[in-house]
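Missing here is one protein chain; the remaining ones are kept as they sit in the complex.
On to chain A.
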Amino acid sequence: MSTLMINESKSVNFAGSLLAAARAETTKFFGLRTLVGLYASGLLVTIALGWLLLGASAKASGDNGFDTAMPAPLLVFATLQFGQLFFAAAAALHITNEYSSGSICTTLQSVPRRGTTLGAKAVLLAVLGFLAGVGLILVGTIPTALSAEQYGEFGFSDLISASLGAGIYLGLLSLMVLGLGLLCRNSAGAIVSAIALVVGLPQILQIIPIHWVQTLIQYLPTNAATLMATGASEPYGPEVALLVLIAWSVALLGAGWISLRLRDA
């Protein structure tokens, strides 16, 4: 039997334990069919929608004389309005699953420092979200461009900004949802509040004809993401859009971190 104690020496640094914990989180994520399935569905749905619906309808509208030309990468990005829900659900379940099954106790027993636990989950989900976003724009652009034909023509910069935009957005969205999951601790609550944030709020607030509410809508995550990916300048540019997304992530993940630190497991 080992009587050796792993010493709390400074040389064992935070980065090392974060990396170890992130590897464990990766194993857990890919060990669950539900989570892998949600990611696969999200990719499939987004690409299929871009090809079938938006690309084809852009072509149909264009053929009928409407000016709907939109670069193909941005057409794919538009389908993320729906596809993002799969990635958000995966991020929510990655944490709430542990609360519902009681395995959060094992997680915190093995990584008792709450900052490391949270950091590991955040790193994994942000990286997965980013890769999914970039990947699906790069892959999805081909079929969408084919189905939209000349109405989906695009330049290299469109492709880069749309894929980076989607990657950053899905990465940061995953962090926001991780925060919500830590606050709610149950799957239904976390998923519903995530849907409310990215789909519900923009629609509900739209029907309130008050100036500041309309301004607020522009700063919701989905709007900021669109502005970032399309490189628009009104009402604010991509740099501000990125800051808006980061602010949302910091706020929600921060709230989740406080909840993890202060509440009993």
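Assume a residue touches a chain if its C-beta (ideal position, glycine included) is under 8 Å from a C-beta of that chain, and two chains touch if they have at least 3 such contacts; residues count from 1.
Throughout what follows, contacts and distances are computed from a predicted model.
Candidate names were "Cytochrome c-554", "NADH-quinone oxidoreductase subunit J", "Hydrogenase assembly protein HupF" or "ABC transporter ATP-binding protein", and the UniProt protein name of the unshown chain is "ABC transporter ATP-binding protein".
Here one chain is not drawn; of A:Thr46, A:Asn97, A:Ser193 or A:Thr226, the residue touching it is A:Asn97. In the complete complex, the hidden chain is touched by one of A:Leu32, A:Val123, A:Ile160 or A:Val192, namely A:Leu32. For chain A, the residues touching the absent chain in the complete assembly are 1-6, 8, 12, 16-17, 20-21, 23-25, 27-28, 31-34, 97-98, 101-114, 116, 120, 264-265.
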